[in-house]
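Have a look at the structure below before the remarks.
Just one protein chain is left out here, and the rest sit where they should.
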Amino acid sequence: MKFEHFFRSTVGIGLTAVLLLALPFIAALGGQAWVRILDFAILYVFLALGLNIVVGLAGLLDLGYIAFYAVGAYTWALLASPHFGLHWPIWAILPLGAGLACFAGVVLGSPTLKLRGDYLAIVTLGFGEIVRIFMNNLNAPVNITNGPQGITLIDPVSFGAFKFSGTTQIFGFALSGPQKYYFLLVALAILVIIINIRLQNSRIGRAWQAIREDEIAAKAIGINTRNLKLLAFAMGASFGGVAGGIFSAMQGFVSPESFSLIESIMILAMVVLGGMGHIPGVILGAVLLTVLPEVLRYGVGPVQMAIFGKMLVDPESLRMLIFGLALVLVMRFKPAGLWPSPERKRELTEAKP
Amino acid sequence: MDIFLQQIINGLVQGSIYALVALGYTMVYGIMGLINFAHGEVVMIGTLVTITVAGTLIKAGMPVALAGLAGIMAAVLVCMALGWALERVAYRPLRNAPRLTPLITAIGMSIVLQNVAMIVWGRNYLTFPSLLPKVNFEWAGAHFTAIQLIIVLVSAATMGGLLLLVYRTKLGMAMRATAQNPAVASLMGVNINRVIAAAFVIGSALGAVAGVMVGTYYEIAHYQMGFMLGLKAFTAAVLGGIGNLAGAMLGGILLGIIEALGAGYIGDLTGGFLGSHYQDIFAFVVLIVVLMFKPSGLFGEKTGDRA
Partner (left out) sequence: MQAKLSVVALSVAAVFTLSACGQKEEPKPAAAPAPAAKPEVVVKLGHVAPMTGPQAHLGKDNENGAVLAVEELNAKGLEIGGATVKFQLINEDDGADPKQGAIVAQKLVDAKVNGVIGHLNSGTTIPASKLYADAGIPQISGSATNPKYTQQGFATAFRVMANDVQQGKSLGDFAVKQGIKTVAIVDDRTAYGQGLADEFRKAAEGSGIKVVATEYTNDKATDFKAILTKIKSTKAELVFFGGMDAQGGPMAKQMKELGIKAKFLGGDGICTPEFMKLGGEATEGQFCSLPGMPLEKLAKGPEFKEKFTKKFGAEIQLYAPYVYDAVMVMADSMKRADSVDPAKFLPAIGKTKYDGVTATIEFDAQGDLKGGAISIYQYKGGKLEYVETLGGSPVETAKAEVKEAVAEVKDAAKAVAGAATAVGKEAVGEVKEAAKDAVKAGAEAVKSAADATKASVEKK
């Protein structure tokens, strides 16, 4: 609670802004790789917040969220690369990507409305796989996605002549590519966070929460559960679409292997680990799960050396092992997530042991 | 026609394996409403343990049949212990946690088990020792091997045994009671903890048997083999109506046959537009269609909200 007040106070906002502005430069001291990791962390914040609408607010367990991300990524890749010879500008592609992803969300949502809980999970999982398999195979009879070879030389984000790749000089500062993307991503993330907060406290948001807690009761008090569920899928999907577009531009290359099931699972893990339905928690979860494996990449080797004086186990194998253990341990000791919403915390502590 | 028959046989064998793994999912789900994502990893551990034990014994000069038996025993014991430990360490503390919490724990355990297996057994693909003599049969133009026959028979027998256990024994009654209503069951003197632990142990033992069968059938093993298999089996369990034992079996076999026929005929049916690269889609599309009309699977009971 205190934290929340802090963030809403002017001083809090000011401090956060300064921190956000300074972060890429601080990270750059450790190397541009860290800035890139930050970029991915924010991209995942984005994705996790999108999924949070579906899972956290509306309570619909979605294991195929990556499909929407893929739709957005491929929209960008196809419309801004030499593959079709198209080079559309960002303001055309990004909304289109979001729109297509939104449409995909509705397509997925409509047949699954009747399903609940784990049945929904497996169907969404299947949907995610279907999208990936289509991306992987739509190179014949007509070559649309270029199949498993992926699409290369995708245009970076650019506004007019201002390109986001490469280093530019602004006001005497040298801004690297990843740093520029950082600011773009932060701007977008703030937008998403605002939308999320507004949604959560709106009629729609409350209706979603009602559906999450008790669908039948929600229906009984006159909530149009069908439309609202579809809306949840559509909203979540559009965020995924936007994130996908940026991912595509940032990487310069997309191929179906970036959109595997494990990615969906990871995003879900971010939402749950951080604290489902609670925006600061979800952000924390996303940042933590993106940064942790990378920190381990740097840390596992030297730490082993320091403790045992030699490498007992490959740092690479240990890295994921520790990651898995961290998931288990956090859930064991913080079942509602690292930073759950106050209401949820209350519910849990009140529940009988 | 012989091609059709062959595809049915292919599907039946594959399906029997799915069914056996699906039983592990469905038992745990039926009793505590948890998707044990790490179950595929238990199967993988079962296969790898058999390779180590049977392989070492064969090298030491033990007759193949005996070594194989020892390997299977070891795999079953290790997996039972693993299942028990999983429940005790990872899931039991989360019994009253929000619904998605154990799901993430399961995913975490799955990652942990995979990486432990990678450290122990290495990154390379391993060959499974051939435990059974290779006998080929031919019938009406279709080929099948003794191993395939044994796989189908063993899984049928295992399922029969499991049904007997659940519907004819005291433990089974306790399990069904717990599935219905844990609170009331415990009031009736059922030790919930023991029943749930039993479900995990039995499910894991079935997983070990499935692992050995996968090993003998394909003669290949790898620390990542559990994931896809687990996913398919889980799909099968849902197709049949998760929580329902007979549903899991039929769902497994159905999925196997759908996959085989899908790969075999999808190209001809769509005039070459879709090919066997859409094999996996075929399974999911059938699943989605079934769930649209029967939202709780083919044999699932119409239960209320299990939130």
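Should a chain be cited, it is by its letter among A and B, assigned in written order, with residues numbered from 1 in that chain.
One rule holds in what follows: contacts are C-beta pairs under 8 Å (C-beta built on N, C-alpha and C of every residue); 3 or more make two chains touch, one makes a residue touch a chain.
Note that this is a predicted model, so its numbers are computed, not measured.
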Displayed chains in contact with the omitted chain are A, B
Among the options B:K59, B:H143, B:R168 or B:R194, the absent chain makes contact with B:H143
Absent-chain interface residues of chain B come out as 3, 6-7, 10-11, 13-14, 115, 118, 122-125, 127, 130, 136, 138, 143, 145, 214, 218-220, 222, 224-225, 227-228, 259-264, 267, 275-277, 279-280
Note that chain A touches the absent chain at residues 28-33, 36-37, 40, 136-137, 139, 147-150, 152-153, 165-166, 177-178, 251-255, 257-258, 294, 297-298, 301-302, 304-305, 310-311, 314-317, 319-320
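Everything below uses one rule, namely that only the chains that are shown with their structure count from here on.
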Here the gap between chain A and chain B, centre to centre from mean Cα coordinates and rounded to Å, is 32
So, in the complex, the side of chain B touching chain A is made of residues 29, 33, 35, 90, 93-94, 96-105, 107-112, 114-116, 118-119, 231, 234-235, 238, 242, 273, 275, 277-278, 280-281, 283-285, 287-288, 291-292, 295-297, 305-307
Note: in the complex, chain A contacts chain B through residues 55, 59, 61, 111-112, 114-119, 121-123, 125-127, 129-130, 133-134, 136-137, 141, 214-216, 261, 265, 268-269, 272-273, 276, 313-314, 317-318, 320-321, 323-328, 331-332, 335-336, 344, 348, 351-353
